[in-house]
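A single protein chain has been omitted; all remaining protein chains appear in their positions.
== chain A ==
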Amino acid sequence: MQAAKQRSWNTRLEAKQKRLEKMKGITSNRIIPTRQIVEALETLIMPGDRVVLEGNNQKQASFLSAALAQADPKKLFDLHMIMSSISRPEHLDVFEYGIASKVDFSYAGPQSLRMAQMLEDGKLTMGEIHTYVELYGRLFIDLIPSVALVAADKADSEGNLYTGPNTEETPTLVEAAGFSSGIVIAQVNELTDELPRVDIPGSWIDFVVVADKPYQLEPLFTRDPRHITDIQILQAMMVIRGIYEKHGVKSLNHGIGYNTAAIELLLPTYGESLGLKGKICRHWALNPHPTLIPAIESGWVESVHCFGGEVGMEKYVAARRDVFFTGHDGSLRSNRTLCQLAGQYAVDLFVGSSLQIDEAGNSSTVTRGRLAGFGGAPNMGHDPGGRRHSSQAWLDMMTDTDPLARGRKLVVQVAETFQNGNKPVFVESLDAVGAKADIGLETAPVMIYGQDVTHIVTEEGIAYLYKTDSMEERRQAIAAIAGVTPIGLKHDVRATEKLRREGLIALPEDLGIRRTDAKRSLLAAKNVEELVEWSDRLYEPPAKFRSW
């Protein structure tokens, strides 16, 4: 009994207080002078600390990451970095310089070659590769951070933060560190007396620093309609007709490909001609895609909840408050964690594209020799076993009469049978399997598992995989729409006819679609300028998307 009483139950807090004490030489309040940020990081972070650094695929705490890479490796070493996205050169420089040693992450697309090389060269120790929600979850379980480095637009002297449309994952990271006696440091573009709204209360924040330049923000979800091809339009028509209409899909998430941009742009034209307004695509878990503007303007869209913002969409969103989640100031409120969860549990359908699909329908975006991770697609691209609420589309996936039967999420993969450069998309074995061996991963990095996929759409047709009742039938259905790829060549013409009669596959003509009708003239907007017009000139595209 006596021994138990002597134990301190506040060791984390005491450690934090010691660090805060040492900061008195640098600042007497919450504001770290810009020029002293490296010194401040060397004071507030200890070797071996778990540091969560905000850097998802859009907003980057770029000032803080650059400062961390300038730290003295004799003072700061052996850090365990947690990053949802490894995007910037200095995210890996900290490992090259010996400041950090271990990493847990979700996505590393922009640094995927270096990740693979550094792993091969023993320059970093890999924890695990996660999906976004998993990584956020672990911040509260076994990867509780000692320090969080985050980015916001503005702060006041109390440390209250305004993130504007780009709230993204900031609240989640701050909560994990701020409520576990960790230290939270926020970089801001400016200090101000009055914030437009408070996105994160000052009492969750320990220090604020004004960055030398605004945080990096990528317009990642802007797709110029100019690049949409006739084949993508054909696929979009098939998706609208053969999936959205057929199953009555009212809530959904779209990937960021041109094929889903084509779907968004066909709703006010092709979708309208089918009389589908109000019957499909009403509620979205989606970033503010500019290509959704025509559908919004035509009254198709009731609500959109966003993972993050999109550069140029600020004014448009603020002027469409019925549709988007907005704060008192009128600007978008995004939240990556909540939107991922919504996309996982609350939507009927996920549609994404893939680089490779095997004969069982497993898909992967892995390229050999690179380590890109997952991001959020697997969170939405699976059937969540915990779902209990019903909807028309979900119930429509029920294929048996078992008294305990339940519905299923629609998980759709759209792919052309060949990628650019003559690479077949349908393959005997995924590169992910080779990558597992190359990199020494515990499991093959599969993006979407075949067992979760309900539909595959190619330029040949749709395979209704949820209807298949054996692996053999599944293979046949996939082969039937796999064109002249190695998998497609295996298909048996008679079997294909049978699958067609039974509704396990549908060709465009079975859906009443004439291939020759799939033309760019169907797009509600054919270029960015037309999106601007649709938006009442509220959409302000970044320079690289302006051609006029």
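Definition applied: a residue touches a chain if its C-beta (ideal position, glycine included) is under 8 Å from a C-beta of that chain, and two chains touch if they have at least 3 such contacts; residues count from 1.
Keep this in mind: contacts and distances are computed from a predicted model.
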### Message
Given that one chain of this complex has been left out, which of "Branched-chain amino acid ABC transporter permease", "Two-component system, chemotaxis family, response regulator CheY", "Multiple sugar-binding protein" or "Malonyl CoA-acyl carrier protein transacylase" is its protein name according to UniProt?
### Response
"Malonyl CoA-acyl carrier protein transacylase"
### Task
From the listed residues A:Arg321, A:Lys423 or A:Arg501, report the one that touches the chain absent from this view.
A:Lys423
### Task
With the full complex in mind, choose from A:Thr43, A:Ser85 or A:Gln111 the residue touching the hidden chain.
A:Gln111
## Note on the structure
Touching the hidden chain, out of A:Gly98, A:Gly248, A:Gly369 or A:Pro384, is A:Gly369
### Message
Touching the absent chain: which residues on chain A qualify?
### Response
88-89, 110-114, 117, 121, 368-369, 421-423
